[in-house]
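Mind having a look at this structure? Questions to follow.
Every protein chain except one is present and positioned as in the full complex.
The block that comes next holds subunit A.
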Amino acid sequence: MLTDVFTLTQPEKEKRLRDELTALVAHHRRACPPYARILDALGARDDAAALADLPWLPVRLFKTRALVSVPEDQVIRVLTSSGTTGEVSRIHLDREAAATQSRMLARTLATVLGPRRLPMLVVDRAGVVGDRRSYSARGAGALGMVNFGRDHLWLLDADDRPDIDALRTFLDRHGGEPFLIFGFTFMVWTYLYEVARAHGLDLSQGILVHSGGWKKLADRAVDNAEFRRRLGADTGLTRIHNFYGMVEQIGTVFLEGPEGGSLYCPDFADVIIRDPVTWREAPVGTPGLIEVLSTLPTSYPGHVLLTEDLGVVHGVDDGHWPGKRFSVLGRLPRAEARGCSDTYQGGTA
């Protein structure tokens, strides 16, 4: 599998990222006054001996504060995350950041999709893309991804029912050569896997790229291994790549290797697992909170973020691609306090 973004060994990457991210810290400190005030209050220095020493922001801060590092008139796009509690992240992109993120996403995915656009099956309905100015997480995922395919089939109708006839037609036409399948993990399972199995459809030429987590599948006892095993056994689909990414670090995806089970970091990104008590980097094999680092965020200070996801590093420079191999284990529950007020929202007085 040819790749130009999964190339650096961990020592090479750390050296390069440390320099680039240190420069980004200084850049955002100059360009984003709220970010500078946070770092000043922390007493953070401009230089870091190691990646783990770089100051991080809690990712939810993008839901409670506007953090932008470019003048307002240079912002060409504001991405918003979906939020179950009504809070949304607002991510500001200027022309350069927008171009870089889509270019680097393309290069990352080309590793598993190849250089050409493939026929594409989207396990979603066409309506999710909707308004291009206000992307929902589902829409943004689909919209970002649709550019990597051609002759798209949106599998679900307006009522979220899979269109079996259209799927048969798509497979008759494209199923004999590599084609791209994209969808959210639980939707792929619910709407594609179960339908394909029931109708005996052949997905063996497909390359599945999926994301979204396992929570909704947990009650069906489907984890990553089971997902891969059953898709392979029942539909012939074996080229399966889970990915982990977030709107707050748009363009950066941590991609599952062809062997399955581990996510890898592209050359311009890395993860650090932090012990949530000591906040120090956790050793390989020890779960903790996932910190994501990426050189792509230049128009907003999202270069070093502490997520609310739990993960574990399985190994370093010992897998299909170089660098760290890790898994996402789930989400930290939202903190709930006792108190007189029934609702708490950070940042609202």
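One rule holds in what follows: contacts are C-beta pairs under 8 Å (C-beta built on N, C-alpha and C of every residue); 3 or more make two chains touch, one makes a residue touch a chain; residues count from 1.
Quick note on the criterion: contacts and distances are computed from a predicted model.
The chain not displayed here is annotated in its UniProt record as "Gamma-glutamyl phosphate reductase", chosen from "Gamma-glutamyl phosphate reductase", "Monovalent cation/H+ antiporter subunit C", "Urease accessory protein UreG" or "Sulfate transport system permease protein CysT". Only one of the listed residues, A:Arg37, A:Arg117 or A:Arg220, touches the absent chain: A:Arg37. Of A:Leu17, A:Ala52, A:Leu67 or A:Val328, it is A:Leu67 that touches the chain left out of the display. The chain not shown here touches subunit A at positions 34-35, 37-38, 40-43, 57-58, 60-61, 64-65, 67, 276-277, 279, 289, 306, 308, 332-335, 337-344, 346-349.
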